[in-house]
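Heads up, one of the protein chains got dropped from this complex, but the rest are sitting where they should.
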Amino acid sequence: MRKTWNFHGGVHPLENKTQSNQLPIVVMPAPKQLVLPLSQHMGKAGKAVVKPGDYVFKGQLIASAQGFVSANIHAPSSGYVSALEERTLPHQSALSGPCIVIDTDGKDQWGDLNPTIDPKLLSKSDLLYLIQAAGITGMGGAGFPGAVKLQPKSSIHTLIINAAECEPYITADDRLMREYADQIISGIQLVQQLLDQPQCLIGIEDNKPEAIAALNHALNQHMNIEVCVIETKYPSGGEKQLIEILTGQQVPNEGIPADIGIVCQNVGTVKAVFDAIVLGQPLITRITTVTGKAAVNAGNYEVLIGTKVADVLAFAKVDLIKTSRLVMGGPMMGFTIQDTQTPIIKSSNCILAAADLELATVADHHSCIRCGLCEVACPAELLPQQLFWFAKAEEFEKAQDHNLSDCIECGACAWVCPSQIPLVQYYRYAKGRIKALNNETQLAELSRMRFETREQRLVDEKSAKEEKRKLRATAAAAAQAAKRAANPTSADPIAAALARVNKRKQEQQTATTPKSPEEVYKELKTAAAITRTKLNKTSKALTDAKAQDHEQAAGLQETVIALTTKAAVAQAKLHAYETKLGLDPEKEKILQVSVAKANGTIRQLEKILATAADPKRIEADILNAKATHEAATQALADHQTNLTKKPTSAQES
Amino acid sequence: MALVNLSSPHHHSLNKTSRLMVWVLLATLPGLAVQSYFYGYGTLINLLWASFLALGFEAIVLGLRRRPIMPYLTDGSALVTAFLIALALPPFSPWWLTLVAVLFSIIFAKHLYGGLGNNPFNPAMVGYALCLIAFPVSMTQWAGTEATLTFGQQWQWFWLESVTGGIDSWTRATPLDLMRRTNGLTLTEVASSNPQLGLGLVASMWINLAYLLGGLILLAARVFTWHAPVAMLAGLGFCAGLFHMGEPDLYPSASQHLLTGATMLSAFFIVTDPVSGATSRKGKLVFGVGVGILVFIIRSFGSYPDAFAFAILLMNLSAPLIDTYTQPKAYGHQPKKSRSQGEE
Partner (left out) sequence: MQTFYFAIVILALLAIVFGAILGFASIRFKVVGDPIVDQIDKLLPQTQCGQCGHPGCKPYAQAIANGEAINHCPPGGEATIKALADLLDLEAIPLDAEHGSEAIRTIAYIREDECIGCTKCIQACPVDAILGAAKQMHTVIIDECTGCDLCLDPCPVDCIDMIPIEVTPVNWHWQQPEQLIATSSSPYSHGAPDHA
C-alpha cells in the first residue's frame, strides 16, 4: 500500500450514501424540453451558434467557446431550438441568464459522430482538440473547462484522479466507477498520453469498497495507475486536500497544482474524455444522484444536460410536498434552488430533496464563544472564528490579512460550530464585498486617470488657442513690419495710417451698402438696446449719487439727459425701420408667450398623467394642449418667415 | 412546499453551546464529590446558592439589556461560572462572599463587556480575585479534614457564620499556606510533625486527582483540545521541578505543586475557557505555559495562598497579543516538509 498523508482538520458528517448507491444507474429518457445555459462553467459564457427555429441533431454544436477559459455546448437530444432567452440559472442567486431552449422531438437522433478507432495514434494536439471540442468541463462541482487544466505550462509528474466523493449523500461517482471502471481507466490512459505519461493516483475514500474492487479489477499490472484508498473524512475530495493526502505536498498559496507538477481531474471528467475521444460523443449527459428523504426512488440517473430539475424529480418520484429544501450538490457545499424549472448542467452531481428536519434546521445562532472547534476543523488551516469577527465587523482588510481568500467554503467550520453560526455565509459575504470593493477601487483609479487626462486636455486646448492667437498677432505684426520695410520711402507712418483708416472707412461704407435688411435691423436693435442699458445704468448711478449728495450728481444729470435723447433717437430709428419692414415685435412676443404657455400645459398634464386616476381624460387633455401648442408654433413660425420675406419685398418696393 | 434559500452547509453536527456547557458541569462532579467527602456540605450549599444567584443575575441583566432571556439562560454559561466560583471558594465561605463573587462576575466581568463571547476576562476568576483581595480572611478559612460538620451545622454557619460549639477548632490554614511557611523543613518533615497538615495534603491530592479525572472526561468528549491544560501543567511542573532540584528544602516538588490547591481545577476548567483564552493551538500552548509559570511564581514568592486566579487574569490580558503572534500558517503558505501521519 502506498504511503498517504493527512490534512489538517476535517469533519465526519453522517454519510447517508446507502439511500442512493444500492441500485444501478437508470437512464432517464429525453424530456420534452431542454434548457441549456450558455454559461455552465467557470470563465466566459459560450456564444450561441443556432437560432430559434433551427433543427438540431443530438450532439450538434449549439454554442461555441469564447476564449481560452470557456467551453462548447452541444444539443443533448434532437429537436427544434424554440428560444434563446433568459431562464433561471442553477446558481445560488436564482438569477436568470441567457439559455438555449430546445423542444425535443423524441427521436433522439445523433448527428455525425467521429469515433477514434485507435486513440494511441493521436497526437497531443489532436487529443486536446477533441477534448476541447467535446465541451468537457470539470464534473466534480466547480466546472472548470477541462482542456485548460490539461495544457499545463510545467511538466507533470503525477495525475491525480479525484474519486473521493467526500460529500455526504452523493454517490454519482461511486456508481459510475462500479459500472464504468474500464471506460474510466481508458480515459485515464488518454489523459496520461496527453500529459507525457505521468504516474496516476486514484484517490478514493474507503467507504466505497465495491468501486475500489471494480477499479482494481479493471487495472492490470503494466499500467502506471494506482488506486489509493484513503480515510473517509470530509473534505478529502477537495482538490488541495486530496493532493496533500496523496503526495504530502501543499499547493502553494495563490498557485495551481501544476506548479508542483500535479494535475487533478474528477473521475467523471475522465469518463467524459473517454466518451469524447473513443466514442466521439460530446459531453451531453451526466450521472446525477437524486436523494433525500423526499425521494421515493432515490438513486443515480443518467440525465441529459439541460433537463429541468422538475423532470428529474418527477422521474425519481420525489414528493415535492414533503420537500422543504432542494439542494443542488451535496449538503456541505451545495446551494439551494427554489425554482424547479432550473436545468441540470454539466457540474450538477446531485439533487438533494430534503424533507423537514432532515437537514440542519434554520436555527437561531448564538454568539461565538471562541471555542476553537472551527479552527480544529478547518482544512485550510485558517482561524475561522477570527475571520467571522472580521466579516461581521466588516473589517475586510483584517480578514484578508487572515487569508480569507484561502477559504474553500467547505463548511466544516459551520458544521462543528456549537453556536450554529452560519460562518460560511459570513465568509461569502466578506469575499463578495472585497471583490466589489476591489472593482470599485479599480474603477475609481480609472476614473481618476480619465478625469486628469481630460483636465489636461482642456488646459492644453486652451493654451493651444492662446498660442494660436499670439502667433496670429505676431504674424500680423511681422507682416506690417515687412510692409513698412518694403515701403520705407512712403511718407510718415501717421499719414499712411490715416490714409489706411480712411480707405477702410470707405471700404466699409461700400461694404455696408449691400447690407441685408436683417443685419440693419439687428444693428439697430443692438444700438437701441445698448443706449437703453447705458441710460438705465447712468440713471441708477444718478439716483445713488443723489442719495449721497455727491458732487458728481450734476454731471451725471447732464449725461442722463443726453442719453435719454440718444435712446429716444435710437428707438425711433429702430421703430421707423420696423414699420418700413412691416414687422411687429409686440405680436412676436405675444406669439412666443403663447407657445411657451402651451408647452407648460403639456408638461403639467404629463406630470399629472403619471399619477392620475383616469388617465384617459387627461390623455385627451394632453392631445388638446398639443394641438394648441402646434397652432401657436405655426403662428410664430409664420410670423418669423415674414421677417425674412417681407424685408426683401420692402427693399424692392 | 416552501423551498428555503440558505447558504451551505446544510448539514450540522448538532453540537451546541449548551451541550459543551453540560459536559463541563458534569465533569466537575467527581471533584465536587471528593471535595464534599473531605470537607463536608459547605461546597454543596455554596454551589446551590451560587447557581441560584448566577441564574437570577443573568436573567435580570438580560432583561435590562433587552435580550431574549431563555435562549441565553439555557446555554449554561452562567451555571458554569457559578460552579467554578463555588468550587474555588473555600467550603467555609459564608453566603455573602458567594453573593459578591457571583454578582461581580456575572454583571461586571461578563455582561458589561457584552455578554457571553465578548468578555476578555474569565468571569469566575474576576469574582474570585475580587473576594481574595477584599476579604482575605474569609477566603482562607479552610476546614480541617479530621471531622466534618453535619449538614445542619454547615447550614447554620453558611448563613450566620457561627456554629454551636465554635468554629475555631474547625478551620485550618491550607496546605498551600503551610507549604510557603515551612521554615526550612521539607513538606514530609512538616507532615510528620503535624499530622493534620498531612491529612490536608492527602485530601488536596485526592481532590486534584478527581478534577484531573473530570478533565480527562472533557478531553475525551472533545470539549476542548489538550493544548492549554497540558501546557499549563507542564509549565508549572517544569518550574517547580527545576527549583526543587536546586533548593529541595525551600521549594516543594513538582508533584506537590501539581496536586495541591486548585491546580487541576484551573488547568481543566478555567485555563480551557475559550472565551478569554488564546485562539489557535499554538496560542493555547503559549497561554497555558504562561499560566503555569505565573502560578509557580505567585505561589512561591507572592503573598496570596493560591495563585491561579491572578495568573489566569494576567494571561487573559495578554491573550490578544498571543493571538497576534501565533496565527497559524494557512494551507499552502509555506513549503512544508511532508508531515507523516502514519501508513494507510
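Per-chain residue numbering starts at 1, and chain names A and B are given in the order in which the chains are listed.
The definition used in the following text is that a residue touches a chain if its C-beta (ideal position, glycine included) is under 8 Å from a C-beta of that chain, and two chains touch if they have at least 3 such contacts.
All values derive from a computational prediction rather than experimental measurement.
Asker: Have a look at B:Gly114, B:Pro136, B:Gly152 or B:Pro248 and name the one touching the chain we're not showing.
Answerer: B:Gly114
Asker: Determine which one of A:Gly268, A:Pro379 or A:Pro422 touches the chain that has been left out.
Answerer: A:Pro422
Asker: Of A:Leu113, A:Met223 or A:Ala393, which residue touches the hidden chain?
Answerer: Touching the chain that is not displayed is residue A:Ala393.
Asker: Of A:Val27, A:Ala142 or A:Ala436, which sits in contact with the chain we cannot see?
Answerer: Candidates A:Val27, A:Ala142 or A:Ala436; residue touching the omitted chain: A:Ala436.
Asker: By the contact criterion defined above, which parts of subunit A meet the unshown chain? Give residue numbers in ascending order.
Answerer: So the residues of subunit A touching the missing chain come out as 39, 89, 91-93, 95, 97, 363-368, 370, 385-386, 389-395, 398, 421-422, 425-426, 428-429, 431-433, 435-436, 439-440, 443-448, 450-455.
Criterion: only the chains that are shown with their structure count from here on.
Asker: Show me the residue ranges of subunit A that touch subunit B in the complex, using the header's touch definition.
Answerer: Residue list for subunit A touching subunit B: 1-6, 8, 11, 13-14, 92, 94, 168, 228-231, 240, 244, 248-255, 320-321, 323-327, 329, 331-338, 352, 354, 359-360, 362-364, 366-373, 375-376, 379-383, 385-386, 402-403, 406, 409, 411, 414-420, 422, 424-425, 428.
Asker: Going by the contact rule set out above, which residues of subunit B touch subunit A in the complex?
Answerer: 1-17, 19-20, 71-72, 75, 77, 115-118, 222, 224-225, 274-275, 277, 279-281, 284, 323, 327-333, 335-336, 338-344
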